[in-house]
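Written out below as structure tokens is the structure these notes cover.
A protein chain is absent from this complex, but the other protein chains hold their places.
Take a look at chain A:
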Amino acid sequence: IMCASAKYNTRGPALIPRMKTKHRIYYITLFSIVLLGLIATGMFQFWPHSIESSSDWTVEKRSVHDVPVVKLPADSPIPERGDLSCRMHTCFDVYRCGFNPKNKIKVYIYSLKKYVDEYGTSVSNTISREYNELLTAISDSEFYTDDVNRACLFVPSIDVLNQNALRIKETAQALAQLSRWDRGTNHLLFNMLPGGPPDYNTALDVPRDRALLAGGGFSTWTYRQGYDVSIPVYSPLSGEVDLPERGPGPRRYFILSSQMALHPEYRLELEALQAENGESVLILDKCTNLSDGVPAVRKRCYKNQIFDYPQVLQESTFCVVLRGARLGQAVLSDVLQAGCVPVIIADSYILPFSEVLDWKRASVVIPEEKMPEMYSILQGIPQRQIEEMQRQARWFWEAYFRSMKAIALATLQIINDRIYPYAAISYEEWNDPPAVKWSSVSNPLFLPLIPPQSQGFTAVVLTYDRVESLFRVITEVSKVPSLSKLLVVWNNQNKNPPEDSLWPKIRVPLKVVRTAENKLSNRFFPYDEIETEAVLAIDDDIIMLTSDELQFGYEVWREFPDRLVGYPGRLHLWDHEMNKWKYESEWTNEVSMVLTGAAFYHKYFNYLYTYKMPGDIKNWVDAHMNCEDIAMNFLVANVTGKSVIKVTPRKKFKCPECTAIDGLSLDQTHMVERSECINKFASVFGTMPLKVVEHRADPVLYKDDFPEKLKSFPNIGSL
């Protein structure tokens, strides 16, 4: 079994049994003769062909006009019309795709040919600039294969982007004679301008049998959900005009319509809106009195005013995208590029990539019937949401509209996700703009669960050689009712742990794990012996914590299972003089970290610490023998976005006589080192994930005037 993501067993190379030496020489000779023969024959047989075939492909200096010409006889077969009932499981041959460790489909592109009819008249333009870009993008992508036998998806080089530019019957014949056509199975056609006058079908009219269609302008009646892919109509302006992203803030117009070819009925409705709402609505039309040489497509006019297109789109909050003869409109791309929120008025239109893109976050869809209410509908949208929609619109353009490459790759990815659904790209990856991906957190423990108390927790004690103190800790911790197992991580390779008989006798299983190296990260390894969700990390010198305190800590953890719940609290501060972070262990009114010398946390974070710690933090910690606890605080805060919970007022942990603040040590170098850690980690994480809070958790009745014996956790020390 091959897994791309998780390999648990690595085996050594298989052993080849040694042949007898006597025979070996003999076989080698035999083999080399055969090989020589093979080479010789090969040279003889393939010499001329290989020159030909390489000239076919690798020679760069070739023109589109030099491609082979294929003559289509008038009676060559025509595929069936598209089958509306096609779905992946009925019309797609999934066996071609196979199971592969990368979970990527393989896409083959037919070589370019020029098709002519019997009389030598060409069937269509050989290839358009956009289709060439699209095929180049596929060819450069991970999906591409040049081996027709290994391909799962076939892309004809016959350009059908614009139905107006081709002859329907002959194009269909050209498709049918492709070498692997087989009723169009697993063939993917790209079309942006479907239909033609007078009724403008919403899907490509070329008979295409079972071929998948990536089409711009599908309606709900022609779109085969889960089979076809709805793509945008590419706007060549995307490549020509550079519109920098515009930040949030007020724009001059509220609603803008820039389309030149609107049905007079729609135009009347828009003009009525303008009459009602005045200058905040701008309805542009084509210019009638442009001087020569000015491209009409780059100008728009309102009365005598001339505006630059598409720049004018950036002046408006909302931009109307109305259906024309076709449902898909290139103006949608321009509008998104301008960061203007599209108001889409095209009943039954399947929005581009709607299988994966959440258009409600980037656009407003208004039924045609409700066009007169457009103004009030749009006014009801909160300002903050408008700003997000603008950002989202721009992001959709950048990621999925801006080039033929973006369109091609998104289309292939969608098909890929259908074939390998268990490796599919998630909603968030498709939809969240980088800014959101950066600032948001997706908590891996997102389900609000309060783990059952009966599960208990596993105490993990990291120790080196302080046996006496270790035994005291074990004895103390074993008194906690919810303790279910005790794990001692013996980090000393030079010394054996004490004999079994010397260990304290406790009521729960006690396991000793010996480590291979004295590393701090051993404390956070997800040992199989840890069978509970809750882990109590405790140092071998923390003897002051009472059973009530520990049990209460566990109860608090149950209410916050995705957080670090610990006893000694610490704080990070911004040092304005030094312009960097500073570590603080004084008694403060705030906490942002808890020390893992005594803290409860979810076992999952062990897994994260060991396998998913960003950058070189893990090695850094092991090398410096310090700050593993700060690293854990960073990790948990970063992945959950939540603060730690400090429990109970306890200040002394090691001995009654110790100073109240006892971390590892109090000296100045220690503090400097710890501060360094914070700065180092903040730079690796690229942000400061720690959250500062002013609260700690105490039992409900802590210090209340209430009989102690009725309290669940009476023995909560104040020092």
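What we mean here is this: contacts are C-beta pairs under 8 Å (C-beta built on N, C-alpha and C of every residue); 3 or more make two chains touch, one makes a residue touch a chain; residues count from 1.
In this section, contacts and distances are computed from a predicted model.
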{"item": "Among \"N-terminal acetyltransferase A complex catalytic subunit NAA10\", \"EXT1C protein\", \"Large ribosomal subunit protein mL51\" or \"Centromere protein M\", UniProt-listed name of the chain not shown", "value": "\"EXT1C protein\""}
{"item": "Sole contact to the chain not displayed, among A:187, A:210, A:361 or A:572", "value": "A:361"}
